[in-house]
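Have a look at the structure that comes next, please.
Omission of a single protein chain aside, the complex is shown with its protein chains in their original locations.
Lettered A and B in written order, each chain numbered from 1.
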(Lines give C-alpha, C1' and ligand atoms only; values in the text may rest on other atoms or scores of the structure.)
Protein backbone atom coordinates (compact mmCIF):
# COMPACT_ATOMS: atom_id res chain seq x y z
CA UNK A 1 0.00 0.00 0.00
CA UNK A 2 1.34 3.44 -0.98
CA UNK A 3 0.16 7.00 -0.69
CA UNK A 4 0.88 10.27 -2.44
CA UNK A 5 0.12 13.93 -1.86
CA UNK A 6 -0.29 16.78 -4.31
CA UNK A 7 -2.20 19.94 -5.04
CA UNK A 8 -4.37 21.28 -7.84
CA UNK A 9 -4.44 25.03 -8.37
CA UNK A 10 -7.00 27.01 -10.28
CA UNK A 11 -7.88 30.65 -10.72
CA UNK A 12 -11.54 31.47 -10.39
CA UNK A 13 -13.18 34.47 -12.03
CA UNK A 14 -16.26 35.10 -9.98
CA UNK A 15 -19.09 33.10 -8.45
CA UNK A 16 -20.11 29.77 -9.86
CA UNK A 17 -19.05 26.20 -10.53
CA UNK A 18 -15.70 25.27 -12.06
CA UNK A 19 -15.32 21.76 -13.43
CA UNK A 20 -12.03 20.29 -12.18
CA UNK A 21 -12.79 16.71 -13.28
CA UNK A 22 -10.32 16.81 -16.23
CA UNK A 23 -7.49 18.06 -13.99
CA UNK A 24 -8.11 15.24 -11.53
CA UNK A 25 -8.30 12.61 -14.26
CA UNK A 26 -4.96 13.85 -15.65
CA UNK A 27 -3.41 13.74 -12.20
CA UNK A 28 -4.58 10.18 -11.48
CA UNK A 29 -3.21 9.04 -14.85
CA UNK A 30 0.29 10.07 -13.79
CA UNK A 31 0.27 8.15 -10.49
CA UNK A 32 1.52 4.61 -9.85
CA UNK A 33 -1.49 3.70 -7.74
CA UNK A 34 -4.20 1.87 -9.72
CA UNK A 35 -6.82 1.20 -7.03
CA UNK A 36 -7.43 3.19 -3.88
CA UNK A 37 -9.10 6.10 -2.19
CA UNK A 38 -8.79 9.68 -3.42
CA UNK A 39 -9.37 12.55 -1.00
CA UNK A 40 -9.81 16.17 -2.10
CA UNK A 41 -9.72 19.06 0.35
CA UNK A 42 -10.19 22.69 -0.63
CA UNK A 43 -8.02 24.96 1.50
CA UNK A 44 -10.45 27.87 1.66
CA UNK A 45 -13.45 29.06 3.64
CA UNK A 46 -15.16 30.93 0.81
CA UNK A 47 -15.06 28.25 -1.89
CA UNK A 48 -16.16 24.64 -1.67
CA UNK A 49 -16.29 21.28 -3.47
CA UNK A 50 -19.28 19.55 -5.03
CA UNK A 51 -20.08 16.43 -6.97
CA UNK A 52 -22.85 17.55 -9.26
CA UNK A 53 -24.37 17.33 -12.72
CA UNK A 54 -21.91 17.57 -15.60
CA UNK A 55 -24.25 17.54 -18.60
CA UNK A 56 -26.39 20.65 -18.81
CA UNK A 57 -24.61 23.89 -17.85
CA UNK A 58 -28.01 25.35 -16.87
CA UNK A 59 -27.78 23.21 -13.74
CA UNK A 60 -24.67 25.10 -12.68
CA UNK A 61 -26.35 28.45 -13.34
CA UNK A 62 -29.44 27.45 -11.37
CA UNK A 63 -27.31 26.19 -8.47
CA UNK A 64 -25.49 29.51 -8.31
CA UNK A 65 -28.75 31.49 -8.50
CA UNK A 66 -30.37 29.40 -5.79
CA UNK A 67 -27.47 29.91 -3.38
CA UNK A 68 -27.33 33.65 -4.15
CA UNK A 69 -30.98 33.97 -3.24
CA UNK A 70 -30.74 31.75 -0.15
CA UNK A 71 -27.76 33.63 1.29
CA UNK A 72 -28.18 37.31 0.45
CA UNK A 73 -25.19 39.57 -0.05
CA UNK A 74 -25.19 42.43 2.41
CA UNK A 75 -27.83 40.84 4.63
CA UNK A 76 -28.26 43.08 7.68
CA UNK A 77 -27.98 39.98 9.88
CA UNK A 78 -24.23 39.87 9.25
CA UNK A 79 -21.67 41.57 11.47
CA UNK A 80 -18.59 40.25 9.63
CA UNK A 81 -18.71 42.77 6.78
CA UNK A 82 -15.19 44.22 6.62
CA UNK A 83 -14.11 41.99 3.72
CA UNK A 84 -17.10 42.87 1.55
CA UNK A 85 -20.78 42.10 1.09
CA UNK A 86 -20.05 38.73 -0.47
CA UNK A 87 -17.62 37.47 2.18
CA UNK A 88 -19.91 36.28 4.96
CA UNK A 89 -22.32 34.72 2.42
CA UNK A 90 -19.29 32.88 1.03
CA UNK A 91 -18.52 31.35 4.43
CA UNK A 92 -22.15 30.26 4.82
CA UNK A 93 -22.33 28.79 1.32
CA UNK A 94 -19.14 26.87 2.12
CA UNK A 95 -20.76 25.54 5.30
CA UNK A 96 -23.86 24.48 3.32
CA UNK A 97 -21.86 22.52 0.77
CA UNK A 98 -18.61 20.47 1.16
CA UNK A 99 -14.96 21.14 1.80
CA UNK A 100 -13.74 17.62 1.14
CA UNK A 101 -14.66 14.69 -1.07
CA UNK A 102 -13.66 11.02 -0.85
CA UNK A 103 -13.75 9.12 -4.12
CA UNK A 104 -12.79 5.46 -4.64
CA UNK A 105 -10.47 4.80 -7.62
CA UNK A 106 -10.45 1.53 -9.58
CA UNK A 107 -8.13 0.90 -12.54
CA UNK A 108 -7.19 4.56 -12.36
CA UNK A 109 -10.79 5.69 -12.81
CA UNK A 110 -12.86 7.61 -10.27
CA UNK A 111 -15.95 5.54 -9.46
CA UNK A 112 -18.33 8.39 -10.25
CA UNK A 113 -21.74 8.08 -11.84
CA UNK A 114 -22.23 8.90 -15.50
CA UNK A 115 -23.51 12.42 -14.80
CA UNK A 116 -21.24 13.32 -11.91
CA UNK A 117 -18.43 15.84 -12.19
CA UNK A 118 -16.11 17.31 -9.56
CA UNK A 119 -16.63 21.06 -9.14
CA UNK A 120 -15.00 23.87 -7.24
CA UNK A 121 -17.84 26.16 -6.16
CA UNK A 122 -16.49 29.72 -5.97
CA UNK A 123 -18.56 31.88 -3.63
CA UNK A 124 -16.88 35.26 -4.12
CA UNK A 125 -17.08 37.79 -6.95
CA UNK A 126 -13.45 38.60 -7.60
CA UNK A 127 -10.63 36.48 -9.00
CA UNK A 128 -9.07 34.10 -6.53
CA UNK A 129 -6.25 31.56 -6.60
CA UNK A 130 -7.76 28.40 -5.16
CA UNK A 131 -5.92 25.28 -4.04
CA UNK A 132 -7.26 21.77 -3.66
CA UNK A 133 -5.09 19.31 -1.76
CA UNK A 134 -5.04 15.73 -3.09
CA UNK A 135 -4.30 12.56 -1.20
CA UNK A 136 -4.31 9.10 -2.75
CA UNK A 137 -3.82 5.85 -0.85
CA UNK A 138 -3.86 2.43 -2.50
CA UNK A 139 -1.76 0.14 -4.62
CA UNK B 1 -3.31 -3.56 4.73
CA UNK B 2 -5.97 -4.59 2.20
CA UNK B 3 -8.79 -2.92 0.37
CA UNK B 4 -12.00 -3.99 -1.32
CA UNK B 5 -14.59 -2.41 -3.58
CA UNK B 6 -18.26 -3.15 -4.01
CA UNK B 7 -21.64 -1.60 -4.65
CA UNK B 8 -25.00 -1.47 -2.90
CA UNK B 9 -28.08 -1.11 -5.08
CA UNK B 10 -31.52 0.00 -4.01
CA UNK B 11 -34.73 1.02 -5.68
CA UNK B 12 -36.32 4.15 -4.34
CA UNK B 13 -40.05 4.88 -4.58
CA UNK B 14 -40.28 8.61 -4.26
CA UNK B 15 -38.84 11.36 -2.13
CA UNK B 16 -37.57 10.70 1.34
CA UNK B 17 -35.00 8.85 3.41
CA UNK B 18 -34.14 5.18 2.92
CA UNK B 19 -32.27 3.43 5.71
CA UNK B 20 -29.36 1.46 4.21
CA UNK B 21 -27.66 0.73 7.54
CA UNK B 22 -28.69 -2.98 7.56
CA UNK B 23 -27.33 -3.52 4.03
CA UNK B 24 -24.00 -1.99 5.01
CA UNK B 25 -23.78 -4.01 8.23
CA UNK B 26 -24.42 -7.20 6.24
CA UNK B 27 -21.78 -6.24 3.70
CA UNK B 28 -19.12 -5.51 6.34
CA UNK B 29 -19.86 -8.86 8.01
CA UNK B 30 -18.82 -10.67 4.84
CA UNK B 31 -15.45 -8.92 4.47
CA UNK B 32 -12.08 -10.08 5.76
CA UNK B 33 -11.12 -6.62 7.01
CA UNK B 34 -11.84 -6.12 10.72
CA UNK B 35 -10.60 -2.56 11.30
CA UNK B 36 -10.39 0.20 8.75
CA UNK B 37 -12.05 3.04 6.92
CA UNK B 38 -15.30 2.65 5.00
CA UNK B 39 -16.15 5.11 2.22
CA UNK B 40 -19.59 5.38 0.64
CA UNK B 41 -20.23 7.35 -2.54
CA UNK B 42 -23.61 7.72 -4.18
CA UNK B 43 -23.31 7.80 -7.97
CA UNK B 44 -26.13 10.24 -8.60
CA UNK B 45 -26.80 13.96 -8.69
CA UNK B 46 -30.42 13.82 -7.53
CA UNK B 47 -30.03 11.58 -4.48
CA UNK B 48 -27.61 11.93 -1.58
CA UNK B 49 -26.27 10.33 1.61
CA UNK B 50 -26.93 11.32 5.21
CA UNK B 51 -26.04 10.18 8.67
CA UNK B 52 -29.15 11.04 10.65
CA UNK B 53 -31.56 9.97 13.39
CA UNK B 54 -32.66 6.34 13.28
CA UNK B 55 -35.18 6.24 16.10
CA UNK B 56 -38.29 8.29 15.36
CA UNK B 57 -39.50 8.10 11.76
CA UNK B 58 -41.10 11.53 12.19
CA UNK B 59 -37.59 12.95 11.91
CA UNK B 60 -37.33 11.58 8.40
CA UNK B 61 -40.71 13.02 7.46
CA UNK B 62 -39.81 16.43 8.87
CA UNK B 63 -36.46 16.42 7.06
CA UNK B 64 -38.20 15.70 3.75
CA UNK B 65 -40.82 18.39 4.38
CA UNK B 66 -38.21 20.96 5.31
CA UNK B 67 -36.19 20.36 2.14
CA UNK B 68 -39.34 20.42 -0.01
CA UNK B 69 -40.24 23.82 1.37
CA UNK B 70 -36.67 25.18 1.14
CA UNK B 71 -36.21 24.16 -2.49
CA UNK B 72 -39.53 24.58 -4.25
CA UNK B 73 -40.51 22.39 -7.19
CA UNK B 74 -41.14 24.43 -10.29
CA UNK B 75 -39.52 27.56 -8.85
CA UNK B 76 -39.49 30.19 -11.61
CA UNK B 77 -35.81 30.80 -10.83
CA UNK B 78 -34.86 27.55 -12.55
CA UNK B 79 -33.95 27.30 -16.23
CA UNK B 80 -33.08 23.57 -16.16
CA UNK B 81 -36.66 22.31 -16.33
CA UNK B 82 -36.65 19.78 -19.18
CA UNK B 83 -36.42 16.75 -16.87
CA UNK B 84 -39.34 17.82 -14.68
CA UNK B 85 -40.25 20.19 -11.88
CA UNK B 86 -38.48 18.07 -9.28
CA UNK B 87 -35.18 17.66 -11.15
CA UNK B 88 -33.40 20.96 -10.46
CA UNK B 89 -34.58 20.92 -6.81
CA UNK B 90 -33.07 17.41 -6.61
CA UNK B 91 -29.65 18.71 -7.74
CA UNK B 92 -29.81 21.53 -5.17
CA UNK B 93 -30.90 19.22 -2.35
CA UNK B 94 -27.97 16.97 -3.27
CA UNK B 95 -25.61 19.96 -3.07
CA UNK B 96 -27.04 20.89 0.35
CA UNK B 97 -26.47 17.42 1.80
CA UNK B 98 -23.68 14.87 1.12
CA UNK B 99 -22.59 12.61 -1.70
CA UNK B 100 -20.00 10.65 0.27
CA UNK B 101 -19.49 9.45 3.83
CA UNK B 102 -16.34 8.19 5.58
CA UNK B 103 -16.94 5.88 8.52
CA UNK B 104 -14.25 4.20 10.64
CA UNK B 105 -14.79 0.45 11.26
CA UNK B 106 -13.57 -1.34 14.39
CA UNK B 107 -14.12 -5.08 14.97
CA UNK B 108 -16.40 -5.07 11.93
CA UNK B 109 -18.64 -2.39 13.46
CA UNK B 110 -19.21 1.10 12.10
CA UNK B 111 -18.22 3.60 14.76
CA UNK B 112 -21.55 5.40 14.64
CA UNK B 113 -23.39 6.95 17.54
CA UNK B 114 -26.34 5.17 19.11
CA UNK B 115 -28.93 7.18 17.18
CA UNK B 116 -27.11 7.42 13.85
CA UNK B 117 -28.21 5.56 10.75
CA UNK B 118 -26.96 5.70 7.15
CA UNK B 119 -29.61 6.99 4.77
CA UNK B 120 -30.00 7.43 1.05
CA UNK B 121 -31.96 10.65 0.59
CA UNK B 122 -34.01 10.37 -2.60
CA UNK B 123 -34.86 13.78 -4.03
CA UNK B 124 -37.09 12.77 -6.95
CA UNK B 125 -40.70 11.60 -7.09
CA UNK B 126 -40.50 8.57 -9.35
CA UNK B 127 -38.87 5.19 -8.82
CA UNK B 128 -35.14 5.14 -9.38
CA UNK B 129 -32.40 2.51 -9.25
CA UNK B 130 -29.71 4.01 -7.04
CA UNK B 131 -26.16 2.78 -6.59
CA UNK B 132 -23.80 3.43 -3.71
CA UNK B 133 -20.14 2.54 -4.24
CA UNK B 134 -18.32 1.06 -1.25
CA UNK B 135 -14.61 1.13 -0.53
CA UNK B 136 -13.02 -0.44 2.53
CA UNK B 137 -9.34 -0.18 3.45
CA UNK B 138 -7.83 -1.75 6.55
CA UNK B 139 -6.75 -5.09 7.94
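One rule holds for everything that comes next: a residue touches a chain if its C-beta (ideal position, glycine included) is under 8 Å from a C-beta of that chain, and two chains touch if they have at least 3 such contacts.
Only a predicted model underlies this, so the values are computations on that prediction, with no experimental measurement involved.
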item	value
Selected from B:29, B:58 or B:129 as touching the chain missing from the view	B:58
Residues of subunit B in contact with the chain not shown	1, 35-37, 50-53, 56, 58-59, 61-63, 65-66, 69-70, 96-98, 101-104, 106, 111-116, 137-139
Touching residues on subunit A - with respect to the absent chain	1, 3, 5, 37, 39, 41-45, 70-71, 77-80, 82, 88, 91-92, 94-96, 98-100, 102, 131, 133-135, 137
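Basically, only the chains that are shown with their structure count from here on.
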item	value
Length of the line joining the C-alpha centres of subunit A and subunit B, rounded to whole Å	20
